[in-house]
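Only a single protein chain was left out; the remaining protein chains are all shown in position.
Chain naming follows the written order as A and B, and within any one chain the residues start at number 1.
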Amino acid sequence: MSATTTDNPPLLEIRDLTIEFATRAGPVQAVRQVSLGIRKGETVGIVGESGSGKSVTSYAVMRILDRAGRIAAGSIGFSGIDLPGLPEREMRDLRGREISMIFQNPRAALNPIRAVGRQIEDVLIRHAQATRATTRARAIEMLEQVRIARPEERYHAYPFELSGGMCQRIVIALALACGPQLLIADEPTTGLDVTTQKTVMELVTELTRARGMSTLLITHDLGLAAAYCDRVVVMERGRVVEDAPAQQIFRAPQHPYTRRLLRATPRPGARLPDLLPEGEAPPVEAPEATPGPVLLDVINLVKEFPRAGSGGLGSWLRRGPALPPARAVDGISFQIRRGESVGLVGESGCGKSTTSMMVMRLLERTSGSIQFDGQEIGAIAPRDVTRSALRRRIQMVFQDPTDSLNPRYTAGRAIADPILRLGELRGAGLEDRCRELARLVGLPEALLGRFPHQLSGGQKARVGIARAIALNPELVVLDEPTAALDVSVQAVVLNLLQDLKLRLGMSYLFVSHDLHVVKLLCDRVIVMRQGRIVEQGPTGQVLNQPAADYTRALLAAAPAAP
Amino acid sequence: MSATQASPSAFAASLRHARHVVTGNAVTGLAFAMFFLFLLCAAFGPLIAPYDPLASNTAIALQPPSWAHPFGTDQLGRDILSRVVVAARLDMTVAIASVALVFALGGLAGVAAGFFGGWTDRVVGRIADTIMAFPLFVLAMGIVAALGNTVTNIVIATAIVNFPLYARLARAEAAIRREAGFVLAARLTGNSELRILLTQILPNILPIMAVQVSLTMGYAILNAAGLSFIGLGVRPPTPEWGIMVAEGASFIVSGEWWVALFPGLALMLAVFCFNLLGDGLRDIVDPQRRS
Partner (left out) sequence: MRTVALRLAGAIPALIGVILATFVLTRVLPGDTASYFAGPTASAESIAQIRAELGLDRPLPEQFLRYVTALSHGDLGMSLTTGQPVLDDLAARLPASAELTLSALLLAMAVAIPLGILAAVKQGSLADHACRILVTGGVSLPVFFTGLLLVYVFYFLLGWSPAPLGRLDAFASAPPTVTGFFLVDSLLIGDTETFRAALAQMVLPVCTLSLFALAPIARISRASMLAVLGSDFVRTARASGLSPRAVILTYGFRNAMLPVLTTLGMVFSFLLGANVLVEKVFAWPGVGSYAVEALIASDFAPVQGFVLAMAILYVLLNLAIDLLYGLVDPRARMAA
């Protein structure tokens, strides 16, 4: 832990900062009277859900708010300089030299048509950190420092030729090139795989510590803040609700919002009901699972995709040997029993979504067998599945609740759709069923007449779930059902899913990248990597005594609140 | 109960929003007013026109605008105002007919290409690419020359050269939605492919296509007028804006500006009006901008 003695004055001090955005409905305050300070060498995290104003605060420090936003009141002091009052010209000298920033979505944060080495040089030359003669050597040196292998070669690379993790390292090199005193990291690991997240965060910590820099980490992830910050500031709807040393925030949170956020964050040892706000016990207490007979049996399933650019005139001209097709799913086998929840976990590109699409019969398989309740369904072509009896027995909940609802259907119409197509209920019976489903998923009846754009993310997720269970399916595939939701909404939705499963006796195939989320809901876990299963077994066993190195790496990489 | 159907209140909300856009934005309001003026001329042109558009009277040839003839008279003494008003019907008919034709053919072909993919996509794409390989107006000239010099063929030529625009737009919009969550969900809830196309894809694409229609209508008018300006399709003495500008062209150098100016202005305003309408329509159909 860094020095936090009183004789160390804050490097950055924000006092009563209020930021307004001009909208069509008049000015809106995105940030209200926010105060916080960062001392030299200190790492401070700002944690909050979407719309909390955490990113806007950091943009105000850099003075890169977009045109509609302005600092309405308050002060931002940086080593004795008043930032809001500084002429733009002098502010430009500070940016990149004294205060730097790294962003989420690193590939988009780099100029797509300029070699990455040149982009680092641009910053070096701008702040007179190198002469024309030495700049190239300095840029390569920076690439080395962020552990880019073969830096001389990568100097000429364009962002699209590099992985997401490598792009983030280039952005870090860009930010640290001129030796700033403060680094602002705005969701630096969002969208990166969990193992990449860990290496990126460790790199940032190591480099900033070595230079005695201060860091402001903006994140929605309490676990990340817990792992890397000395002090944590919690923001809710534009206000700071709590500001305390990290240990204290997690051991003894003071503000009700912090407590709620902390409870909702999946963590080791927590059970599903523990995520709900205090006093909101789940309606049904989870009994010990008693798995029934095998419902889904997947044997040696393979999916190959032709490589891009193979076939056609182009490949003929290239005269190279034909590339073998890419194997997205490479011979996997697993079972799901009645009443069981199985988690399918892996990083992006591991084949977990492809697997779920094949089980749903939305995608043709290359080879292998999929048996549902003893019947081979793998041979049913995706276009024929609509008419098969199978359709009402397997349903799906999609990743993005907004994308999965037709913008022109009301919530009620969306829920009624499967019944209209596959069920028998009509008229009053149909309406009663829709109301019953809405009650089941906790959607207020009054919202049934609304369109998706009039609903919140959590409400849309409920509509999607109601639609999936409308015909009492036996198996529901959950494709990252909470990935697009804030953590407090995620806690509620996960509990709802558990509750529904117990009441209706469904089986779940839960597809996710997040082991901590999967373990809450699932009896068994399957870990996938590069199209293969590396490990599968009961949840407790896989999480507590993982057999595969990869599972261990995944577990170790995921940041968790203490 | 409204839960299972598109609620009537939603329709009322759309109407309210439309009224808000029309009245809230002066330019769009003006465009709508002009649009109705042109429709009026197209529908009742011969009744509104003060004179017979074909009646010539060489005694009053080439008279500048006056109270009797607000737009002046042409080389045969015909009243230009009457001719401009009556011409609206022909110009609008050509534009609307060609756009309706291409909307139906290009839209359907594009949606099918985007939704079904495979060989449908390849065939439609190849046709669109081949048309796009020509400079469009030049191709329209070639088509009219090959098919024969008639108004119907101008409609067909204009529709053909606009085909790629519609097919590509519809294809792109359908292809984005083909893998959208709500389409997958519809597939899972037992909707047939055709049903998905009709209930999930088309209703969500139609508004975007409507904007395209409005924007292309202006181009269709320009295209047809351009063809008649170089002497294709419409024959004198039929009143039509393009050919009237062509007739007036020879009088510009001797200073009789009104012969070409007024039909040209009418043409310009009509195109301008459709372009503004397109922008206005975009505001109406864009659900993100509804408050």
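Methods note: a contact is a pair of C-beta atoms (placed from the backbone, for glycine too) under 8 Å apart; a residue touches a chain by one contact, two chains touch by 3 or more.
In this text, all values refer to a predicted model and were calculated from it rather than measured experimentally.
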Sole contact to the chain not displayed, among A:Asp122, A:Asp274 or A:Glu304: A:Asp122
Absent-chain contact - pick from B:Ala112, B:Val211 or B:Leu232: B:Leu232
Chain not shown: contacting residue from B:Leu30, B:Leu76 or B:Leu139: B:Leu139
Residue among A:Gly26, A:Pro87, A:Pro112 or A:Gly427 touching the omitted chain: A:Pro112
Selected from B:Leu30, B:Ile60, B:Ile96 or B:Leu147 as touching the chain missing from the view: B:Leu147
For chain B, residues in touch with the removed chain: 126, 129-143, 145-148, 218, 222, 225-226, 229-232, 242, 245-246, 248-249, 252-255, 257, 260-261, 264, 267-268, 271-272, 275-276, 279
Interface with the unshown chain - residue positions in chain A: 62, 64, 66-67, 92-97, 100-101, 103, 105, 108-114, 122-123, 126-127, 158, 160-161, 171, 174-175, 313-314, 317-318
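To be clear about the criterion, only the chains that are shown with their structure count from here on.
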Mean-CA-position distance for chain B and chain A (Å): 46
Chain B-touching residues of chain A, taken from the complex the two chains share: 24-25, 360, 362, 383, 385-387, 391-392, 394-396, 398-400, 403-414, 416-418, 420-422, 430-431, 434-435, 448-449, 451, 453, 464, 467, 470
In the complex with chain A, residue positions of chain B that touch it: 1-7, 9-10, 180-182, 184-193, 200, 203-204, 287-288, 290-291
